[in-house]
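Comments concern the structure below.
Just one protein chain is left out here, and the rest sit where they should.
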Amino acid sequence: MKRIIAVLCLVFLVALIPAAAFAAYPEKPIRMVNYVGPGGLMDVTSRKFVSIAAKYTDATFVVENKEGAGGLVGMQAVLEQPADGYTIFAATTSNIAKVLTSKKNVDEFIWGFEWIAMLMQDPECLIAAKDSPLNTWEAVHKDAMEKNGGQLWTGPAAGGNDHLMAMKVWDKSGMSAKWIPYSTGPEAMMALLSGQGAVYVGNPADIGGREGFSIIAVARKERLAKFPDAPTFVELGVEGLEEEAMWRGFAMKKGSPEEAMLWWEELLKKVAADSEWKEFLEKDGIDVVDYGREKFNAQVRKDIDNFTVYLKKYGLIK
Amino acid sequence: MDSLLVFLGGVDSFPVWILSFLAVIALTAFLTRGKHAPFRGRIIICVSLLFLAFAFFLLSFGLEEIEAVGSSARTAPRLWAAGLAFFTLDQLRRTLLGKAPEDPKTGDVQRVLLAAAIVAFSLWGMEIVGYLISSGGMILLLLLLFGERRLFILLSLTGGWMLFSWFVFIRLLHLSLPAGIYFG
Partner (left out) sequence: MDLFSHLLDGLGALMGITPLLVIMAGVAIGILAGAMPGISPSMAVALLLPFSFGMTPSMGLVLLCAIYLASNYGGSITAVMVNTPGTPSAVVTAFDGYPLTRKGDAGTALGVSLVASVAGGFIGIIILVLFSAPLARMALKFWPAEYFALAILGLSTIASLGGGRWLESFMAVLLGLLLNTIGLDPLSGVSRFTFDVVRLYDGFSFIPVLIGLFALSEVFSGIESGEVGIPPVQPDKERSPWPTVREYLKLKYSMIRAGILGTVIGVFPGAGGTIASFIAYDVEKRLSKDPDSFGKGAPAGVAAAEASNSSSVGGALVPLLTLGIPGSSSAAVLIGALMIHDLQPGPELFTRHPEVVYTLFSSLFVANIFLLLLGLLGARLWIKAALIPKRLLYPMIFAFSFIGSYAVRSSLFDVGVCLVFGLLGWLLSRSKIPVSPIVLGMILGTMIEKNLRTTIMMGGVSLFFQRPLSLTLLVLAFASVVIPFIREKKRTGGGL
């Protein structure tokens, strides 16, 4: 009996020794906070990333969903955690737009993070219903000019990334239209199919597996290999929309250990080069990237400037 | 006027709202002595709902209008607040005329409030001592409050819950429960 107690004591003592004394990052599960529900785009991306990362690391990842307020709830939850590198925020371009439109403090909600790993650029595109008479950019543009602001465009929340894209298109092509927001992208696509609007703003992946849609314009320098029939804006005579994309990536609270950030940048390089990862994304016309801190932070800075201009121009912020 | 609305809708005005709500309730309780005493609970509920409707209506004027969206955020709250006020006023009228059911007999309200206080206390303690200890403590205190005195039951339920929640929620489901400042 005494021996058992002695052994138990020993086990207890060993368990108490801070593991950090001899372990390097990561020594405990890394929590990946998602701002969308399970099954959402970023959630799927995070989970796929985790399953591929498992080839290169033994680290445990826990994908968590903290939904709400277009990411503000999730962002705040991460910012409330200690800056130890064990809580990651899984972000997309939409979060930047959300911080700006909800007039939250940019220094806190955006620059309270270190943007450590940008995974991809998903080109923005305009999608129309195949059977609709307005199934080419020319037709849409002509109709919009005739309706003079009365044309309806569908998509997710107002002030989000896709709405911003719509504003840019309207601005660059000299037209105007009305944005009808739906709860989710898929619901907006369903609305498009049922004839509620003329155009849906989204990404090429949106039409994968679904029938009745076609991409009428892509905001990219060249056509997509997977969708060779979809013209770029330049081909259609609209300049200035060659690099509009939604990025997805990971952010860590500012002040996290250098070691953790380096670890992530290295992991990203490995995952980005993985053939399964590439195939998973490229089949949807997504460009895989492996931006580390420097490039990612620059991208975020550029987005903030760019978004602010359009949000002001269309009166969403003052 | 605008700056007042901004203040009332901001985080700093919260104590003002709470205090004015409590004042209204106290006044109602005071005024409902005598003839209306059997309906006091119902009247207080009606007055609270009216207060709520009024507060939402007032605050709706401070909501930002974004022309670009083409739809006002103020419409729905005003509609619901007006509806709530309308039906509550009618209810209040009927209650004052004595047409509504009387308040139920008061039972062991003290114990209800104690139970709620224990839960609130455990919620507060969670950030300090962590989920496991705090929820175990809550169960123990509640059991004692409800008159359980057998030591074996007290300990096995409390311990059983702590083991169960550790295994299921922490080990199996990886819920990130508060660890508290001592164990974080």
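Order as written gives the chain letters A and B; numbering starts at 1 within each chain.
Note that in this section contacts are C-beta pairs under 8 Å (C-beta built on N, C-alpha and C of every residue); 3 or more make two chains touch, one makes a residue touch a chain.
From a predicted model like this one, the values you see are computed outputs, not experimental measurements.
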| item | value |
| --- | --- |
| Contacts of the hidden chain among displayed chains | A, B |
| Residue, one of A:Asp58, A:Asp107 or A:Glu211, that touches the chain absent here | A:Glu211 |
| Residue in contact with the excluded chain [from B:Val24, B:Leu96 or B:Val119] | B:Val119 |
| Of A:Phe233, A:Trp247 or A:Phe280, the residue in touch with the unshown chain | A:Phe280 |
| Contact set of chain B toward the excluded chain (per top definition) | 9-11, 13-14, 41-42, 45, 49, 52-53, 56, 59-60, 63-64, 66, 69-71, 73, 75-77, 80-81, 83-84, 87-88, 90-91, 94, 99, 101, 103-104, 106-109, 111-112, 115-116, 119-120, 122-123, 126-127, 135, 138-139, 142-143, 146-148, 153, 157, 161, 165, 169, 173, 175-178 |
| Touch list for chain A against the chain that is not drawn | 37-40, 43-44, 47-48, 51, 63-70, 72-73, 76-77, 98, 101-102, 104, 152, 157-159, 178, 180-181, 183-184, 186-187, 189-191, 193-194, 196, 208-211, 279-280, 283 |
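Criterion: only the chains that are shown with their structure count from here on.
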| item | value |
| --- | --- |
| Distance from chain B to chain A - Cα centre to Cα centre, in angstrom | 37 |
| Interfacial residue positions of chain B with respect to chain A in the complex | 66-70, 174, 176, 184 |
| Residues on chain A engaged by chain B in the complex (per definition of touch) | 29, 31, 62, 64, 82, 158, 178-179, 314-316 |
